[in-house]
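A protein chain is absent from this complex, but the other protein chains hold their places.
Per-chain numbering from 1; labels A and B assigned in written order.
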Amino acid sequence: MSRLLGILGRVEGLPVGVVLALLYVAFMIFAPTVFTSYRIYMSFFQTVPPMLVLAIGLTFVITAGEIDLSFPAVVALSGFVFTWCFETFGVAWPGVLLALAAGALVGWVNGFLVAMLRVPSIMVTLAAQFFWYGVTILAAGGLQIDIASVLSSPVHGIFVGRLFEVFPVQALWSLGLVVLFWFILNRHRFGQAIMFIGDNAEVARVMGIGVETTRIRLFTLNGALAAFAGLILTLELNVFYPTQGQGMLLPVMAAVFIGGTSIAGGQGALVGTFFGMYIIGSLEAGVVATGIGGYWVQLVEGLVMAASVILNIVIGDSGLSALSSTARRWAVGRR
Amino acid sequence: MRKVMRLAIAIGLLAASFGTWAADKEIVIYMQMGGTQGDASTLARTNGARAAAAANGVKLIEQYSKWDQQTMIDQFKQALAAKPDGIAIMGHPGETAFAPLVDQAEGQGIIVTSGNNPLPGIEAKYQTKGFGYAGADLYAGGYLTGEAMVKAGGLKAGDEALVYDIWHQEGRSRSSQGVYDALAKAGLKVDKLDVSAQVDSETSLGIPILTAYLQAHPKLRAIGTQHGNVTAILPKVLQAAGKKPGDVICGGIDLSPATVSAIEQGWISASFDQVLYLQGYVPVMQIVWTKRYLVPGLHVNTGVGTVTPQNVASIKPLIKEGIR
Partner (left out) sequence: MAESNPARTALRVVDVDKYFGSVCALKKVNFEVGRNEIVGLLGDNGAGKSTLVKILTGVFPPTSGEIYIADKKVDTSSYTVKSAHALGIETVYQDKSLGEKQSLWRNFFIGRELTYPLGFLKVREQKRIANEIMVNTIGFRGRGISVESRASKLSGGERQGVAIGRAMHFEKDLIILDEPTVALSLKEVRRVLEFVHKIKEGGKACIYISHNIVDVYEIADRFVVIDRGEIVAGIDRGKISLKELDEFLLEYSHGLRDRAGS
C-alpha cells in the first residue's frame, strides 16, 4: 500500500488526477444522462481554457516565491484592446498582437517594481489590479462592446473555433500551453532559475543567476499569458465587458494550490494545475446535474479542495512517513 | 489713506464673490449606482444621473456597491458624514437597516430619495420631505416577463421551466419570483436553481452549469432569469446544447449588447426593461426640485415594458449610446 502511494507521490500531479477521475466517476454514476454525453464536456472545454491559461502563469509566479493578483485586470485590459482595435479598424490580427503587448506591458511594470524597487509582489500586483481595471473602465467609457462580426474573421476560427463542429479549439491551445510550459519549467534554464529563486534567492544569486532579470521576465510572461486568456475569453463570448475576469481570481488560485504547487515556492506542479483547474471548473455543473440543491455546491467545493490539498501533502515527499510517525507518537503518548 | 482704500476694495470683492457663491451654491448629491461601474445593470442609470447632474449644475458623487447590502449601508454612512444636499439610495439592505440612518440624515436637513428597490415605509414617512422612488416594481416586472414568455412561446400547462437567479439573496430575487409565479400560474412545472457567488462574479462560469441542467432535463421548454449577465449568456448555452431559437423560450432582464443580439436572433423572447436611465435621472431631479422648490417625493414607476423581437429594432440605437 505504501509503495503504491509512493508511486502516486512521485508522479507529478497524480494525486489530483485521481481526485478528478473519482469526481467524474461520481458524476457519471449520479447524473448519467449528463455525463455520458459529449455536450457537457464540450461546455467545459469552452469555459475552462481561459482560466487554465491564467493558472499556468500563476503556477510559475508562485514557484518563484511571488504572487500576482493583477491578472484579472489584464484579462479585462486585453479584451478591451482587442475589441477596440477590431471595432475601430476592422482588423483582427493587429488587435491580437496589441492585446498581448498590453498584457506584457502590465507584467513588465509589475516585474520592474518588484525586482528593482523591491516592493513586495502582493502589494504591487494588488495595486496594479485596481489601477488597470480603472484604466480599462475609463478607456471603455464603462460600455460593453459587442463584436459579433468577429465570428467571420479567421482569428475567431483559429483561437476559438470548433473542430468537427463541436470541439472548442481553445482547449487545445490551453493544453498545448500546459505542455510547452511544463517543458520550460522542468527542462529549461529559465524554469530552473525560477525554481531556485523561489527556493532561496540568495543561493540563486551566489550561483550566478540574474535574479532581477529573471523576475522581470517572469512577470512580463505572466502578463502576456493573462492577455492571451483574456483574448480567448473575449473571442468566445464575442463581447467585451469591463468587469470581465474579476471573478476568476479565486478559482484560478484555488486550482494552482489544489494542483500541488507549494505556496512556499521552489517547486511547481503544472500537471496538477491542469487537473485542478478542471476540477474547479466542472464542480458546480456536476453537482447541479446530480440534482443536489444548488446551496450545497459551495460546501462540496470546500470538501473537494480540502481533500485534494490534504492528499497532496500526505502523499507528497515526506507526508506519509510524517503522518505515521506523528500517529505513532500520539499513540505512545496516550499509553 | 491709500491703504484704507485698498483694504476696502479687497473686502468689497470678497463680499461680492461670497455673495455670488452663496446664491448659486452648487447642489451636492451622493448616489448609489448599484453594481460596478460599466456593468449592464448599472451603466444606463449612471448615464441618466450624470445627464441630470450636468443639466442642473449638480455635483454628483457616484457610489458603487457591487450590489452588496453591507457596502450600501457603509456608503450611506460615508455620504452622511459629508453632509451633502441629498443622498439617493437603494432598498436592498431593507427598511430595518436603513430607518435609523435615514432618520439621522433627515434630522440634519439632508434630502433622501430612492430608486431601483423600494422602501415603502420610509417613503411614506418622509414623502413630504422629498423622499420619492424611481424604479420598477420588480415583482410586477418579473411577472410581466413571465407572461410574455408564455405568450411568445405558446407554453402550455405541464411544460417544464427553470428560473435561474440569485435565490439565496431575498433582495435580489423579488423579480425572479414574479417570473416564477407567472409561469406557475400558466400551469408549468417550474424549478428554481440558485446562481452561486462564483457565477455571479464571473457569469461565463454559468455556461457549463446551465448546459448540465439542460442535459439533465431534456424536456425543458423555458428558462427565465432576472439577472442581467445571465440573460446575456443564455444564447451561448442553448447553442452549446444544440438547440435552435424557439426550442427553449427564454426571458430575461436589461439590455446588454449581447442580450439585444439575442433578442434580434430570436433566442430571447422577452427582456424586462426597467429603463435604468430614468432610475438615474429622476432621483437627481427629485433632490434638485425638493431643494429648490420644496417639491414632495414622487413615486415614478419605470418598469413599463418588455423588449421583444418585435420592438427591439427601434430601441437598438439608444442602447448603443448607453441610454436604454
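Quick note on the criterion: a residue touches a chain if its C-beta (ideal position, glycine included) is under 8 Å from a C-beta of that chain, and two chains touch if they have at least 3 such contacts.
The structure presented is a predicted model; accordingly, all values stated were derived computationally and were not measured.
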Which displayed chains the hidden chain touches across the whole complex: A
Residue among A:Val124, A:Ile209 or A:Ala226 touching the omitted chain: A:Ile209
Touching residue (missing chain; options A:Leu23, A:Leu52, A:Val124 or A:Met195): A:Met195
For subunit A, the residues touching the chain missing from this view: 183, 187-190, 192, 195-196, 199-200, 202-204, 206-209, 266-267, 317
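As a working rule, only the chains that are shown with their structure count from here on.
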Subunit B-facing residues of subunit A, complex: 31, 33-34, 37, 39-40, 42-44, 46-47, 137, 140-146, 148, 233, 236-239, 241-243, 245-248, 250-251, 281-282, 284-286, 288-289, 291, 293-295, 297-298
Subunit B - residues contacting subunit A, complex: 36-40, 43, 46, 167-168, 193-194, 196-205, 207-209, 211-213, 215-216, 218, 229, 232-233, 236, 240-242, 256-258, 260-261, 322
